[in-house]
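I am attaching a structure below and will ask some questions about it afterwards.
Only one protein chain is missing; all other protein chains are in place.
== chain A ==
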Amino acid sequence: MEIIEKIKTNKSNDNLTEIQKICLDKLESSPLPSPKSEQWRLSNKSKFSNFLNYSVNEKDPKFDTPFPNTSQSTIRLVIGDNCQINLIEENYSIKQLNEDELIKYIKEQISYFDQNENWSDLLNLSLNCTKNILGLKINGSAIPPIEIFSHASSNSLNAKTLVIFLEKNCDIDLLQVNLGKDNSSLSQSTFFCLEENSSVNHGVVSYGENKSNLLNSLNVIQQNNSEYNLGSLHFKFNYARFEIRIKQSEGNAKTNIKGMQITKKDEQISTFTKIDFHGPNGFLDQINKSLADDKSHAIFEGSIIVPKIAQKTDASQLSRNLLLSNLAQIDTKPQLEIIADDVKCKHGATISQLNEEELFYMRTRGITLKEASKLQLSSYFQEIISFIPISKERWDLLDKLLNEN
């Protein structure tokens, strides 16, 4: 209940937007996610309450992290106060959704929400006033790559929302970067709608600093013949949850996901994915990697749902995990729920440590153990990093990860 009180005391009831009121109403019936539900069962309670502990900050946080230089062709947007964009070029247009359109869409989404499953979204939308919601409608071709930033400021709880409509026959590369600060909490919700024949290469890179927390929720609806490729990377968070919900609403769509989470110290990072096939001929190829060191805890839960209508679905899900310390923990739970009979579905999971034979081989060639481990890790990371679109070189992701370990 505390969180609701906090939001309400932050501003008078009249100042709440319509969406905030709807979400607060829903939250009132379940102020906190049920720890018995599968999605929240393993969540560290003290870390989660630490997430909610900071005061709500609606102001634009000060941005003091040095950004890598942007190349001229890249469009860079920071969700917050003065984010304005209205680009109408010859081949393409990127327009900001007006408030009515945004409210209509979000309200529709809320009507499908499940209290436990979408708790992060409910929290996000009840925290958020319109200025921290960025809605974009994109169409056309030869669209320059887009970078979108969300960030938190120290000692506060920030919420950012991103809504993107990708119109028919439109292709984009989009990199979303979520940055945590010292002792901060960031709630990020993203809603993606891919219309027919559209395709997106989506990168999500989230990293924090000391004691930063993140609730990152991603909701994607894919229409006929759309293609959604996601490369994601989460590291350096005291507590982070990445929830991915993808719905192939008419089938005939392609989804590729390559995600990775790296935990050290006593961090807990979890990834939850739910892929819903609502039509025939759907395709999914998913790999999720975790690396847990020190006393940390990495969690992966993935479910693939194939109802009767989704015949000829071809789905595969792989969870690969590296456990590097005696005190670290890994939980993984890939799930299949299948009713359609003419489908190809498989999943796999492995938990192990670095391959000793490979390490031994490299050491016999004069490479030190440290170097050999680094080489192995870099190949482990590289598969995911190479899938993240644009600017990955400028962000030096591989170096960041290797130096971390």
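In the analysis below, a contact is a pair of C-beta atoms (placed from the backbone, for glycine too) under 8 Å apart; a residue touches a chain by one contact, two chains touch by 3 or more; residues count from 1.
What we mean here is this: contacts and distances are computed from a predicted model.
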Name under which UniProt lists the unshown chain, selected from "Iron-sulfur cluster assembly protein SufB", "histidine kinase", "Aspartyl/glutamyl-tRNA(Asn/Gln) amidotransferase subunit B" or "ABC transporter ATP-binding protein": "Iron-sulfur cluster assembly protein SufB"
Candidate in contact with the missing chain, chosen from A:Leu214, A:Ile330 or A:Leu377: A:Ile330
Which of A:Ile4, A:Ile338, A:Leu359 or A:Leu398 contacts the chain that the document leaves out: A:Ile338
Residues of chain A (touch criterion as defined above) contacting the omitted chain: 308, 311, 321, 323-353
